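Taking it in order: structure first as C-alpha cells, then the write-up.
What follows is chain A.
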Amino acid sequence: MVDQPFWITVISAFVVLNVMLIGMAYMTWFERRMLAQMQDRVGPNRTGPFGLLQPIADGVKLLGKEDIIPEHADKRIFLIAPLITFVTAPLIALFIPFGDPVTIAGQEISLAVTDISVAALFVIGISSVGTYGIILGGYASANRYSLLGALRSAAQVISYEIVLGLSLVGVFILSGSLSLVTIVNEQRQALDFFGVEIPNWFIFSQPLAFVLFMIAGVAETNRPPFDLPEAETELTGGFHTEYSGFRWSFYFLGEFIAVIVISLLAATLFLGGIDGPIKDGVWWLLLKTFIFLFFFVWLRATLPRFRYDQLMGLAWKVLLPLTLFNLLLTGFIVLERNGDTNVLGFIRDLLFGWI
Partner candidate 1 sequence: MSTEVLVFDILAVVAVIAALGVILARNPVHSAVALIVTFINLAAIFVMLHAEFLAAVQLLVYTGAVTVLIVFVIFLVKVDDLPEFYGGNPVQRIFALLIGLALLGEVAAAILTRSAIGASDIWTAEAIADAGGNAEVIGQVLYSEYVLAIQITAVLLLVGTVAALVLARPASATLPDRVKRTGLISLAHPRGADREVAAALPAGLEASRRGETSGVRFDDRGVILVDNAEAFTDQTAWGGDRLEGDD
Partner candidate 2 sequence: MEELTATHFLLLSAALFIIGMMGVLTRRNVIVIFMSVELMINGVNVALIGFAWEQNSMVGQSFALFVIAVAAAESIVGLGIIMALQRRIDTIDVADVRQLRE
C-alpha cells in the first residue's frame, strides 16, 4: 500500500469521480450512436461534431424540466431515492486500480484511489446499497406500476448479486486476496500454458466465472435483455414512471455509470486491468472497458427481453448452481495444485479410510 497524505486521496477521488461523470455522459452518446448504426440509422449528430455536444444539451434540458412530485408520494423518500442510485454507482470506481503508483514531485501517488484489503467485498456491498434507489423510488411514487417495477427490480438485483459475488470467489481463491490491486498484480504475471507464455488473466483460468459474471453484471445493471424493472411494455417505465426532470436523469445516469463500472470491474478482475502486451497502463484498461461497453450496447440492440419467471429461474436454477460448481472446482484444483490434497489420496481415504 502506498503511504500518501489524505488530501491527495481526496483529490484523486475527485478526479476519478468527475472522469466517471464525463464518461457516463458520453456513454449515452456512444450508446445512441452505436444503436443507430446497428439499426441502420444515423443517431444524434447535430449538436457539435458527430453530435458530441449532445450529452451537454441533454443535461441542460433535463435540468430545466419541472420536478414533478406525485400527490400521494412519500415525499422525502421520493426526493432521496434517485440520489442513492446516482451516488453509489460511481463510488465503486474508487476501488479500481488505474495504474501503478506514480511519483510526482517526490510524492508517491497511488492510482488506485483506495486500496484496502477487502475492496472486492466493498464493491459488491456498495452495489447492493444502490438497489435501494430503485426500491425506494418505486415505493415512494405511490404508483402500482412503480411498486411492481421496484419489487421486480429488487428481487432481480438481489438474485443476481449472489451470482455476481459468488462468481468472483473463484478469482479470490486464485489470487488469494480481496484487494483489487493485488488481483491485478497477480494477473500481470506470465502463465505458462503448454509452453506458450500467456498473461495470467483470470479469464483464462476462470472462463465459466467470467461468463457468469458478465451475465450477472448485465442483470445487475438492469440492462437489456434483463431490463425488466423498466419494461416499458409491461410497466410503463417501472420504478421511474413518476420521475421526471433531473431526478429521472439521476436514475438514467446511475444506470450508465453502473454499466461503466461493471465494464471496469470485468476488465480489472478478468482481463488483467492495466496489464497489456506492450506497456502496462491505464490505456489498456480503457480499451478493455470500451470493448465491454460496446458489448453492452450490442446486447441491447440484438436481444429480446426475458420473461420475468425465466429471469428468476435463470438466476436460481442455472447460474447459481453453475457458480457453486465453479467454486467447488476451483477450490479443488487449488488444493490439488498446492499439494494440500490429492485426488487419489482423497478417493483412497473415502473408500478405505475406515480401515
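How were these candidates chosen? In short, all candidates are chains of the complex that A comes from, given by their letters.
In this section, a contact is a pair of C-beta atoms (placed from the backbone, for glycine too) under 8 Å apart; a residue touches a chain by one contact, two chains touch by 3 or more; residues count from 1.
These figures come from a predicted structure and were not determined experimentally.
Chain contacts in this complex place chain A in touch with candidate 1, from the set 1 or 2.
Listing the residues of chain A that touch candidate 1 in their complex gives 74, 76-77, 80, 116-118, 121-122, 124-126, 128-129, 131-132, 135-136, 139, 147-148, 151-152, 154-155, 158, 161, 165, 177-179, 307, 309.
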